[in-house]
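So the structure is just underneath, and the comments pick up after that.
All protein chains but one are shown at their positions in the complex.
So, subunit A:
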């Protein structure tokens, strides 16, 4: 798990107040929704808000892409990285 992935996993725990969950419980490839971590659509909104604030990025609403970015911690990290790179350049 790289630093950004770890950071995002911690952000998920803090934002959603996941008690008894540690960063190690959220491996990068664990599905966040449904069977994996069991998040739902309201959690997704909460998370999106937190991510946008934390990393100063914009998440387009409701696009298919947005949904794919939220699949796992790994996809989220890749998305955040891509957004930050795009802003930096």
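As a working rule, a residue touches a chain if its C-beta (ideal position, glycine included) is under 8 Å from a C-beta of that chain, and two chains touch if they have at least 3 such contacts; residues count from 1.
The rule is simple: contacts and distances are computed from a predicted model.
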> Going by UniProt, what is the name of the one chain that was not included in the view, given "Iron complex transport system permease protein", "FMN-binding glutamate synthase family protein", "Glycosyl transferase" or "Formate dehydrogenase subunit alpha"?
Replying inline: "Glycosyl transferase"
>> For the chain left out of this view, which of A:3, A:42 or A:88 touches it?
In response: A:42
> Given the full complex, what residues of subunit A touch the hidden partner chain?
Replying inline: 16-18, 42-43, 45-46, 48-49, 52-53, 58-62, 66
